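One structure below.
Left out: one protein chain. Kept in place: all the others.
So, subunit A:
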Amino acid sequence: MDNSQYLTVTALTQYLKRKFDVDPYLGHVYLMGEISNFRLRPSHQYFSLKDDKAKISAVMFKSNFSKVKFKPEEGMKVLVKGRISLYEPSGTYQIYVESMEPDGLGALYLAFEQLKKKLSQQGVFDLPKRDIPQFPKRIAVVTSSSGAVIHDIMTTVQRRYPIVQLVLFPAQVQGDTAAATIVQQLKRINEIGNFDTIIIGRGGGSIEDLWPFNEEIVAQAIVESQIPIISSVGHETDTTIADMVADLRAATPTAAAELATPVLRDVLMHIQDLKARLANAQVKLIQNYRDRVRNYAQNTFLQHPERIYEVYLQKVDNLTSRLNKVLSEMIYNQRQSLWDIRGRLNNQSPMGQLHYYDTIVNSYQQRILNSTTKIINSSRNSFSKDVASLDSLSPLKTLSRGYAIATDENGKILKQAADYKVDKEVNLKITDGNIKLITKEISEENNG
């Protein structure tokens, strides 16, 4: 055999691959098995399917895997649809999975349970529910513009509370793009902001129809909304994730509209009632005060104000008389002791002593007087003698014997010849007058 009879690996593999690919059965295989070696990868998924005795490699491309609503798990029994082919680089045959369903439960049901579990673990269902405003002004409705939902809500609101502004934010409520439009409208409403309440809803349908309301992005948008949300999806028996995370769940769109609005007539009646009660209460209150005032007005003391003083008057009288009594007693006592003291004082009078000293003083006075008179008399006598002797020595006496005193015009006594000057006046004092002379001649005697 020469070499040309040998096949290359590639040729053989290509041949085998072709066998797989043209096989009428292997192109569409419905396979049931348990997932094994599954680890979520960012794009294409590689795993195995097995049962008790056999195992086959499986690959699922990103485009197909993105349509799987639930999360495959290790050991999960699944029903897959795909084709069998051979992967040349590794020489392995494998099933190329096009779709995958959980065995038993439906895929959507499983996905619903999985999301519910996930959100529950995140605590989303335990988040505090926002209160639905009692008297809204603007309500946003997210639903289909053509369905019965908006119609039911409109008629209910018209019947109950026609003064509220309803604004419809149209959204697809089924199909693959529905979730995205619902999320977009919820975000838009929150951006616009001036809404009091949001109602999201759609009518009844299969789980596939209601599916957008079980999508995680819708749940997220409801949780993130700043405005309270009432959810009414499907029939009463259907519960969606949206219903569970919304602030309030309504069984039907009509019920949602009822929960969102009060009955205008009832509110008005309530206000009327409050008005009446207000007036009543006020009248009653005033009457009550009036009664109290009247009661007080009939009080004895107000009727006879003098009685207020009577007690005091008596007290004052009583006190006054006691005061008077005490006072007169005190005065009497004081007077007594004053008399007492005065008597004692009288006894101690210094009059006798005064008399005694008076006599002494008088006698001293007399004696002083006597002795003084004596002294004066004796002095006077001696003085008279002195005067007499003085008189005999007086120049006047001398003058009377014919002497004279010469003075110049200034009154200076001229004692010596030198004191005189010729032709000058000389006054002469003589015993009984004065004579004016002119000096004619001066002759000195040397022997003096």
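Side notes on the structure shown:
Note that in this section a residue touches a chain if its C-beta (ideal position, glycine included) is under 8 Å from a C-beta of that chain, and two chains touch if they have at least 3 such contacts; residues count from 1.
Rule of thumb we're sticking to: contacts and distances are computed from a predicted model.
Per UniProt, the protein behind the absent chain is "Exodeoxyribonuclease 7 small subunit"; the candidates were "Exodeoxyribonuclease 7 small subunit", "Aspartyl/glutamyl-tRNA(Asn/Gln) amidotransferase subunit C", "Branched-chain amino acid transport system permease protein" or "Putative ribose galactoside import ATP-binding protein 1".
Note that of A:Asn37, A:Gln122, A:Thr177 or A:Gln282, the residue touching the chain absent from this view is A:Gln282. For the options A:Phe65, A:Phe169 or A:Phe213, the residue in contact with the chain missing from this view is A:Phe169.
In the complete assembly, the contact with the undisplayed chain comes from A:Leu264, out of A:Leu79, A:Val223, A:Leu264 or A:Leu428.
Considering the whole complex, the residue from A:Met154, A:Ala251 or A:Ala406 that touches the absent chain is A:Met154. Contact with the undisplayed chain is limited, among A:Ser63, A:Thr92, A:Ser146 or A:Ser337, to A:Ser146.
Interface residues of subunit A with the unshown chain, by the touch rule above, are 133-135, 137-138, 140, 144-151, 154-155, 157-158, 162-170, 173-174, 188, 194-196, 202-205, 264, 267-268, 271-272, 274-275, 277-278, 280-282, 284-286, 288-289.
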